[in-house]
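Missing here is one protein chain; the remaining ones are kept as they sit in the complex.
Here the chain labels run A, B and C in written order, and each chain numbers its own residues starting at 1.
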Amino acid sequence: MEKGYKHKIELKVRFNEVDMLGVCNNAVYITYFEEARLEYTKEMGLIPEKGIFEDGNLYFMVHNEVNYRAHAHYGDELEIYSKISYIKNSSFGFDHLVVNKQSKEKIADGKGVIVYVDPVTRKSTRLPESFCEAVKHFEPSVQILRNEREG
Amino acid sequence: MEKGYKHKIELKVRFNEVDMLGVCNNAVYITYFEEARLEYTKEMGLIPEKGIFEDGNLYFMVHNEVNYRAHAHYGDELEIYSKISYIKNSSFGFDHLVVNKQSKEKIADGKGVIVYVDPVTRKSTRLPESFCEAVKHFEPSVQILRNEREG
Amino acid sequence: MEKGYKHKIELKVRFNEVDMLGVCNNAVYITYFEEARLEYTKEMGLIPEKGIFEDGNLYFMVHNEVNYRAHAHYGDELEIYSKISYIKNSSFGFDHLVVNKQSKEKIADGKGVIVYVDPVTRKSTRLPESFCEAVKHFEPSVQILRNEREG
Partner (left out) sequence: MEKGYKHKIELKVRFNEVDMLGVCNNAVYITYFEEARLEYTKEMGLIPEKGIFEDGNLYFMVHNEVNYRAHAHYGDELEIYSKISYIKNSSFGFDHLVVNKQSKEKIADGKGVIVYVDPVTRKSTRLPESFCEAVKHFEPSVQILRNEREG
């Protein structure tokens, strides 16, 4: 495992993900990050058993970024490392790292920010303590950057 | 317009739709057909004003096929021609033709079959007469291959 | 293994492959077939060691078709079965079958036709005997529908 990470998924670069320059297209990494985040959330036990979103909880992406370090090519096996690095009042952040499984070359890294949304008002709302506890249990290094709940 | 067609949409081949052979990837044409069918349905007046699927009607693709005649490249402007060619009891068929707008070269043709589904039972069910009338009005050449409704 | 097939790949339906109806979008199956064909070709030993296309051989898709039998949903594990079913003078055909790994429900089946192309003239040309031999070795049930080479 890459230092600082305890969760990874593995993906193989598909033929139609490679563009005419012969390299994995830059937009595809955002899809890889999305798959990684969902698997991470599933392993944390936070995807409802009845099916994703069936508990009514909504999480909206508000920010994504990628730094491209090297190219990936058709058929390359990639390791996508992910962790929740911090939790704020109503949002939390993911760090991602993409490594070539054979050469261990760093291909890309990135960050995502997700906001917890009240399904009725569709406005950002305070993440429940149960979410923080689940993350702290799964990812002990997470930084908690939250105010005490008032009252 | 291409002979036999009265509906077209225009699309430009995107950079990420082109694969490492420098040509528009074969799966992309199915997406082009889907966009064309939805625009066609919209122009026919059959997409609910409140939003797609808001009337509860469900239509499932059951068959798609494409014949690739020539290549399309990044930035090529394509004309996607579509028509409903026949209506059966609970299904109907689309014909599609993809033409290079500048050279008029035929790039691909294809067919799609769609089944009308009862939203409660999720089984195929007889298309309403109002659907047939709307298609006949929009596409007079459509073949009606339906039984008389019994009783 | 499904009857009649000896090659499969496994894929999991990605979040961004599912459309607003909650089911795997119809174009995605063409991408699954493409991945399956390339893995099949790799296992047959026909992808050059230096990298795909590095031997100058060109193969163009000329036909694709899919029959959709049931829906696949986010996270579903799918088995994609493939075989070369016939070889003609300058073309050959793939059969595909998509099965839900858990329920064994048939999700889709399909066919693809590929033409062997002379890299200089970019016209279809007779498949070399070495290709036929490699396929017969890997897929003994393949139908050979070729003329004797004249002269």
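Note that a residue touches a chain if its C-beta (ideal position, glycine included) is under 8 Å from a C-beta of that chain, and two chains touch if they have at least 3 such contacts.
Given the structure is predicted, the values throughout are model-derived calculations rather than measurements.
One of A:13, A:36, A:66 or A:127 touches the chain omitted from the figure, and that residue is A:66.
Remark: the omitted chain is touched by one listed residue; of B:35, B:55, B:77 or B:129 this is B:35. In the full complex, the hidden chain is touched by chain B at residues 14-16, 31, 34-35, 38, 42, 51-52, 73-75. With the whole complex as reference, residues 15-16, 18-20, 22, 25, 27, 74 of chain C touch the missing chain.
By the touch definition given at the top, chain A reaches the unshown chain through residues 20-21, 25-28, 30-31, 34, 52-53, 58, 60-68.
Keep this in mind: only the chains that are shown with their structure count from here on.
Pairwise, the chains sharing the most contacting C-beta pairs are B-C. Between chain A and chain B the centroid-to-centroid distance comes to 36 Å (mean Cα coordinates, whole Å). Centroid to centroid, with C-alpha atoms defining each point, chain A and chain C lie 32 Å apart.
Rounded to a whole number, the gap between the C-alpha centres of chain B and chain C is 25 angstrom.
Residues of chain A in contact with at least two other chains: 15-16, 74.
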